[in-house]
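Here the complex is missing one protein chain, while the rest keep their positions.
Right after this comes chain A.
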Amino acid sequence: MDTIGKQYSLPEDIIIDILLVLPVKSLLRCESVCKQWYAIIGSSMFINKHFHHESNHTRLLIFRRHNHSLGKPSDPEDNTFALFLDEALQIREQPKKSHIPYAIRSLHGPCKDVFCIRNSNHQLALWNTATRRFDYARVPQFSIYTSKTDSWRCFENKTILDVHDFVADPEHGTTFLNGFYYWRKRIDLRESFLLALDMHNEVFQEIQLPCSLRRGTINLHLCNESIVAFGRFGEFESKVPNRHQLCLFKPAAALQIAAAATTARPLLSKLIIALQNPSSPSAAQIRRLKRRRTLFLHVS
């Protein structure tokens, strides 16, 4: 056997298992080793397995949004990003200006590692935080991007959508879980519900929110295998945690709200520590890029 390892390359299944343990940065280099490796690393089977692999660490994206101050519109130039590459929030990476050339107005997602970004010129771009690819896209309104074919497909069913759901309301987080994309649909100032879009068949489902979350601002994010709807209200007491309402739900079968919680103190206090940056403006959003231990925060 001493000779086998030295003269011949390893069988493909062992190679795949070794590559699965490597970080994305190494994989991007390994793609150019040979065509076989290029095909392995680029396959959707491999990408999916790697995304869920235990060695693929949770990353954390913090997006600071400058809020409207009275009488003044918010300036996207004031919005900033920081990408943390490890759980302990030690390794921090500031996306370079050359990397993201315009100020970011809003961000949607993530769908796996990919965020959809809108810049101050209202251009859309896809930002893959794992490979750090940043691609501008000319997109017709209401379309679905398929990474496999690198193409955009227009929606058939447009009646339920309103451009304001996305564009005029960048503060309302949208999120993706298990093949569904979720966002808030507002009926009027007093009433809103969640829309869930099945990405495979483009069928919409409506999810009722608890009464307390139907008004005010809501952000949707991931928390483990659940969606978190996180609301902010003026009428609550002034301490930060109390002003927020948190609703966790498992969107699995019936798309029912399984549990509503009004206190989220452990979650919040952990994240507020992570966010302490004295020079920061008024708002911040945190998104974990992984489903495991996914956390999010929106404070003001």
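To be clear about the criterion, a residue touches a chain if its C-beta (ideal position, glycine included) is under 8 Å from a C-beta of that chain, and two chains touch if they have at least 3 such contacts; residues count from 1.
Everything below uses one rule, namely that contacts and distances are computed from a predicted model.
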Omitted chain (choose from "G921 protein", "SKP1-like protein", "Exosome complex component RRP45" or "G1738 protein") - UniProt protein name: "SKP1-like protein"
Contact footprint on chain A, counting only the chain that is left out: 1-2, 4-11, 13-15, 17-19, 21-23, 25-26, 28-35, 37-38, 55, 131-133
